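Only one protein chain is missing from this complex, and each of the others stays in its spot.
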Amino acid sequence: MNAAYLIVALPLAGALILLFGGRRITDPVSGWLATAMAAGSFVATVVVWATLLGRPSSSRSVDKTIFTWMPVGTLHVSFGLTLDPLSILWSLFVTGVGTLITMYSIGYMRGDPSFSRFFFYLNAFIFSMVILVLADNYLFSFLGWEGVGFCSYGLVGFWFDRDSAAVAAKKAFVTNRVGDFGFMVALYLMFAHFGSFNYSVVLAPLAAGHATIATSTATFIAVMLVLGAVAKSAQIPLYMWLPDAMEGPTPVSALIHAATMVTAGVYLIARTAPIIHFSPDAQWIIASIGAGTCFLAATIACVQDDIKRVLAYSTISQIGYMFLAEGSGDYQAGIYHTVMHAFFKALLFLAAGAVIHALHDEQNMKRMGNLRKYLPITFPAFIVGFLALAAIPPFDGFWSKDEVLAAAWHKSPVLWAFGVAAAGLTAYYMSRQVRLVFWGKSRWETAAADHGAAGDTGHSAAGDTGHSVAGDTGHGSVGESGHGSGAPHEAPWTMTVPLVILAVASTFGWLLNADFGGLDFINKWLAPIFPSTVATPFTVSTDTKWVLGIVATAFSLTGLALGMGLWRKAVSRPALEPAFLAHAWYIDEGIAAAVSGPLARMATRFSFVVDATWVDGLVNGVARSAAGAGRQLRRVQTGYVRNYALAIGIGTVIVLFYVSVRAGS
Amino acid sequence: MSIALLASNLVAAGTPASTTTTVAKNCTVAPGGTKVVGLCTSANSLHISVAYRSIAPMLILAIGALVLLAVSAVLPKRPRVGLYPALTSAIGGLALLAAVLQWFDGAAKAGTVEIGGQIFYDRFSVLLLILISIAVILSSLASDGYLRREGLDGVEAYVLMLMSATGAMLMAEAGGLIMLFLGLEIMSISLYVMAAFHRRRTQSGEAGLKYFILGSFSSALFLYGVALVYGATGSTQFTQIASYLAGNVPANTGVLLAGMALLIVGLGFKVAAVPFHFWTPDVYQGSPTPFTGFMAAVAKAAGFAGLLRVLTQALGTQQADWKPIVWLLAVLTLGVGAVMAIAQKDLKRMLAYSSISQAGYVLLGVQAATTQGSSAALFYLFTYTFIVIGTFAVVDVVQGKGEARTDLGAIRGLARRNPLLGAAMLVLLLAQAGVPFTSGFLAKFYVIQASVDQGQYYLAVIAMLAAAVAAFFYLRVGLLIYQAPDEAEAPVSTPGGGDGVFLAGLEPVPSLDGNVATAVLQAPPSGRIRVPGATALVIGVSVLFTIAAGVSSFAIDFAKAAYSLL
Amino acid sequence: MTTTGIPLLNIIVFLPLAGAIVSMLIPASASKVWSRPVGLAFALAELGFVAYLVADFPGGKAGFEFVSSHSWIGQFGISWALGVDGISLFLVAMTSLLFPVAMFGPAWKGNARSFLGWMFLLEAACMGTFLSLDLFVFFIMFEITLVPGYFIVAGWGGARRNYAAMKFFIYTFAGSAFLFVAIIALVVLDAPHNGGHETFSLITLAKISSSLPHADQVLIFCGFAVAFAVKIPLVPFHTWLPDTYTEAPTSGSMILAGILFKLGAYGLLRLGLYLVPRGAADMGPLLLTLAAVGIVYGSVVTVMQKDLKRLVAYASIVDVAFIVLGFFAFSSQGVTGGVLEMVNHGLTTGAMFFLVGIVWEKKGTLRFSELGGLQKATPILASIFLVVVLAAVGLPGLNGFVGEFLVLVGTFVTHRWWAVVATSAVVTGAIYMLWAYQRVFHGPMVEPEPSGDEAESELTGVGGVAVATRTKAATKVTDMSWAQIAAVAPLLAGIVFLGVYPRLFLDRVTPSVNYLLAHVEQEAPNAHVPAVTTQHVTFNVPADQNVLVSPAKTASALRGDASPAGSGAKGGVG
Partner (left out) sequence: MSVPSAWYLVLAAVLFGMGATGLLIRRNVLIMFMCIELMLNAVNLTFVTFARLLNDIGGQVDVLFVLVVAAAEVVVGLAIIVALFRRRAAATADDIHILKG
């Protein structure tokens, strides 16, 4: 069990070494150090998992307090770890995928002047993420929650000399802070109601059926926590930061903005299930957010030209499924999809990274094409990821999405309809992507000539100084053939090995929770977390499941066929790329306009008019009036004796008048 | 005709009082147990014993003045440098010694009325005698440099100073209104001449004349007040007025109150209370600088001594009548003094307004009308004596020959031209602003405490806010001291446009078109400032006392002891 | 009460005074060589004594320790009384830590003797304020801080320093007028309950203050509140702050923001809550509202600032509003959090102003329009700045979060909507801080205009360094020097330490806070203090880790009863 400490300590140690070592730890060393630490953390997680596995399912929850953090009066918060099926499951795929992506980054980031800084952030991220999932109380978990936010900030803005990266980093952080607002308010209420943040105090009695909680309280806490989750997991209405976060290096997109961090919201909701159980409203809210998001994001993804932005919207959409499942009461399905999604989305991002890498930081799919001939490993890997995401059987996505949709159907056919429609769209936009990237003409050859000058749509921030420098030096073999004009080539082994592993996982990962043959490991593993007092059990009949599965698959296949067909040759189809979708329903831009327009004007007015003129003006006005009074009074001081005497006379008369009034009364 | 009626009523009221026998009347024991010594000792004869020890300091000063005159007559035309100031300060020192001895005199401790009731011999008086003696010593030393620099050296100034101090002492010790008037006139007449002393400076003559005309006017008002109070109570002696008022209800309070009002006006003029303050800035600015310091210290102290005696002792029973008047005077004095000082560009004039504002705090102590308030007022005066004499001594050094530079610009860069002098001035200014660890703070604390003790919260708050306003102009000078002599003010521009306010008077005056003229203060003369030894001594003593009395409580205990019996 | 052989607190107050005198006495000719070493020696000696104090301070005790008292002005019951409790302990520690950093970290030019002299004077006055157990001593120390503060700003500040210094002085001086009268009124009104003797003793006054009529308490509290609201400053009394902080030299800003702020907040707690609890309880909602308004208003005003230093100054307004919010929540967490926020803000803002000063040294300007891309040239500066920014934003794991969270959770318990409104600062704070960081350090490097800027940089600059920076535009920007890193390191260490292990702090502060709240609860039924000491929570804690020691101790110390120990079920979920 003490291996649990290592899960946390190893990435922390790695991060600290890299932080203080700074630039003295040179190029590959820091990467391997970080990978080793992440791998060590993964191994430790496996050890803990094995230990827990050896216990009866009822006692698979262990709390380990490290030390007391905030002891004030009745408030008592510790640094402590909780080792239970849920946290260990999350920890497993976080550290596992994290290790692979760290390793991948060694190749991807080679030659970057801030190489060690990158790996500091990666290790710090893994540390924060495991804190998030392993913490034994909400507040400590919040520390990890904010920690991953900080790492995300640092990594999105990794190439900080690009203004777009800096802005995106800030946007991500600030948007997440809106969620933190909700998280914190939920914490206050939790303290006011339970007097603690510890899962064992707050959740355990509820889960065990020993305690109940008023519906209103449960709703309030749940809704506020969901606000936090929504921001972190990029759901409506706080999803806008995620597409912009693609400004970060691609491994970051894979690790943080696809596989792990963005699923923190899913984790939080799963963890809070005992409270949410008491609030049907909250469940509906979660399910609706999920359904809405998965559909909305899918529509936007259909028309994006940036390879990573398509994947980003797809991520938003897929997390919507997870929310949908949780809101529908089938937490296992949500988590199942989360794990599967981690595999195939990490795979897709890493493959996309390899593509971008090969094309010297070209991200616009319309300037790609025909790459299947050049990228023998990346191409099949991408295809596997594509099929998994598009929910084509028998790949991962099919199975988990099937579960999700079954749960949604049980909750409400409307929710299910959104989910199915989104599934079709998913298959469509992914086919479009695959077609644009891997088939067709080699558009990158001509594109390279007017590199950077072409009118990119949206934010596809193609090769700015920071990145292209990194890319070029990272590719000694290509760099010699001139700036960005060499033929695309496959990535080094450190990058392809993770691709292969993830491709395998995307193909066979579904076996972790197969619906048949007693292979539902995840369901069984998580059963103690979600007893009937937490998630009311329901069953969807096998027949229904069949029907639902067929319908969904039909949608997916239709989408796939459409995408493959429509984009076989075409590069641009204006009718299928309406402006309102390219602009993401104008939501983001509308908010941006409001913030930089009226809101900024109002704030400016407050800064330079209200504060300077009114509030400070009052102060200065008092001072000025005192000085002014002095100046005016000086006029009375004429210098003429008779005036002075008159003043004395008047003063005397006034005093005499006063006493005469007094004497008279 | 109402006045006639008033008078006849008065006659009717006054008659019973006058029918009591002279002896009985004169021997009435004053409230507070003060025994009337003198007339009572030989009831049937007109023999009045003169307790010389009670008036020893006064006598020393008066005789000293005469001796000085006589000595000057027999000496050659140009005596040794520093002879007269040395003699004067020696005389002052003798007076101080005598006063200190008086302090330990049992009679003074107990409080007696001497010389036919004309002299009040108690620690209150003695404290003021000590104060005045010190003022004489310091001022005479501070004047030396000035007089020699201006070519005015001679015995006259010192004789006038001694005579003026004699008058002030008489005011402090006065047992009755007539003695008060006498002392006031002796002091004032000398001061008129001192104000006009610098023959070649037109301002000096103007100051003298203004002071004289207005002073005489206020004296006449005061005197009429004396007459009315005499008419209403049948006596001019404080103890008897008090005992009469304690025992009888005056049939016509109108006359009494009118008299009281005029007394307040007359004394208010001397202490420069608003609205009787108009002479102050002109006179302070025009008078020779060291004399200004003397004037501010001594005339104010004596005036307040009179005010305290009259209001709290003679008219203590009429508190309800005079308290509101003093309240209003205090507020006006505090406010107008502080506000007008902001707008000044002349150092001496600014200090004049500042002294007006300071008088407001003493009025706070008077207004409290308690033992505590009176001793607070005394303490305030005591500390202020050192501060103001020291300050004007610094100004004297800074202004240069012919009082050429008394504008604020003259003091800029003082710390560079003479660091010690700059530091000294800073301490004195901070003391006037009431910053802790200076006597000025404890003095303010004491009066505010007395005021709050009487439930006068608003008055106290107003006083402290006035202190904040006043802090502005003290600090402004303090800042100038530490600026480089040639430092130019940065052009003023702000988003809020409020900059100029806090630099009012210092800052370029905004012209009509909104542009800011860059004309600023004239640069001061360059070069190190040399301070004459005697003046340096005065400044040093002032600063040391200011700090010592601000850190230790000895001076407060001293003031408290002075008033403990009354 | 602990008493030691040496008069520790007196040494702590008077040692800086001695430092001031010695600094001023160093002859001008020797100043170049000797001023800094001698000053550093004094500052470190002070730090050493304070470290001894902190080490020697017993944990878990609520009362005043190391008390020393000497009669001073007997007739008014004024004595020179010093003492330290959990609340003041860390403020003293922070003061002693921040002063050396401020004195020797940033570059300043000009007369070293007088600069160090004023700084030491300021340190002595701050120490005196925090340690005084006598209202009179408190007031004079509180008040005297203005003088060195004024001269530091006016002597070493930027272009508009005169205006700023004057405004600072007059504004706070005017505020003190109310404090002064309120203190005296309290003493006078309390005198009849003290056998007719006036006393300025804090402890005695607190004991008898319950005899004061309710209305009087309210008025007196208002007097306190006005003075401290100006000093803290609370919106709408804040406008002296941006001017002063912007114009002050780096050292001055560090001290002004880091410590002088706290005098007001400390006064609010020590005088307001302790002496006139009923008045505080009545006016509490008003102050809470002002604090909440201040948080929102301050955030809005901060966002659009165009100058880095000014932005940091405005951000301080938001931070201190949190302190006030915590105090008037009247809950253990709120008040403790407020005290912690005082220390946090000292460390964070001190470090922030220090770093801002370095940015100025590098670039010669602080306007965002002329900054950018510094991270490339100065990665260390950027990293340290980022840590401080994150502390200010309230990232968990750094000190800012602990204080802020305690304040908010404590406020929520008693006044939930105020807490919710205040929580909005987590969003707005991130906006302005990160935006500022982005504009300074991110993006492409902005080169200042070679011509025309020189004259301007002289005007906008921070005092003494104006000349040195004129050539900066041309030369390559270098990273922080080792000396600068060493100077800021203690502050960073504090930031991280208090974020990770605030327990060292909380264990010493909480008893005093609980004692204070128990006093408020007892004296002021209208305060509605939540039960600060009852244990209605169970903890899932292994038996060998007795983490409950401190609250349980507190509870029994206060109530005299045994508190139920944590009897949480082992196992947790499932």
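A, B and C are the chain letters, set down in written order, and residue numbers restart from 1 in every chain.
Note that in this section contacts are C-beta pairs under 8 Å (C-beta built on N, C-alpha and C of every residue); 3 or more make two chains touch, one makes a residue touch a chain.
In this text the structure is predicted, and so the values were computed from the model without any measurement.
Note that the absent chain touches A, B when the full complex is taken as a whole.
In the complete complex, the residue from B:Y84, B:F120 or B:F181 that touches the missing chain is B:F181. Considering the full assembly, B:S216 is the residue among B:S216, B:T317, B:T370 or B:S552 that touches the omitted chain. Residue B:T236 is the one among B:S54, B:T112, B:S125 or B:T236 that touches the chain not shown.
Interface note: of B:A207, B:L408 or B:A555, the residue touching the hidden chain in the full complex is B:A207.
Touching the omitted chain from chain B are residues 1, 3-8, 10-11, 14-15, 17-18, 178, 181-182, 185, 189, 192-193, 196, 199, 202-203, 205-210, 212-213, 216-217, 219-221, 223-224, 226-228, 230-231, 234-236, 281-282, 285-286, 343-344, 349.
Residue-level contact of chain A with the missing chain is found at 634, 637-642, 645-646, 649.
By our rule, only the chains that are shown with their structure count from here on.
With centres taken as mean Cα positions, chain C sits 44 Å from chain B.
The centroid of the Cα atoms in chain A and the matching centroid in chain C are 36 Å apart. We define each chain's centre as the mean of its Cα atoms; on that basis chain A and chain B are separated by 77 Å. Counting partners per residue, chain A has 608, 616, 619, 623 as the residues that reach two or more other chains. Multi-chain contact residues of chain C (touching two or more other chains): 167, 170.
Touching chain A in their complex are the following residues of chain B: 209-210, 213-214, 217-218, 221, 252-254, 257-258, 260-262, 264-265, 268-269, 275-276, 278-279, 281-282, 321, 324-325, 336, 339-344, 469, 472, 494-498, 500-502, 504-505. Residue ranges of chain C in contact with chain A, taken from their complex: 167, 170-171, 235-236, 238-240, 297, 300-305, 331-333, 336-337, 373, 375-376, 379, 390, 395-397, 401-402, 405-406, 408-410, 412-413, 416, 419-420, 423-424, 426-427, 430-431, 434-435, 438, 441-445, 500-503, 506-507, 510, 514, 531-542, 545, 547-548, 550-551, 554, 568-574. Considering their complex, residues 608, 612-613, 616-617, 619-621, 623-624, 626-627, 629-631, 633-634, 637, 639, 641, 643-645, 647-648, 650-652, 655-656, 658-660, 662-664 of chain A touch chain B.
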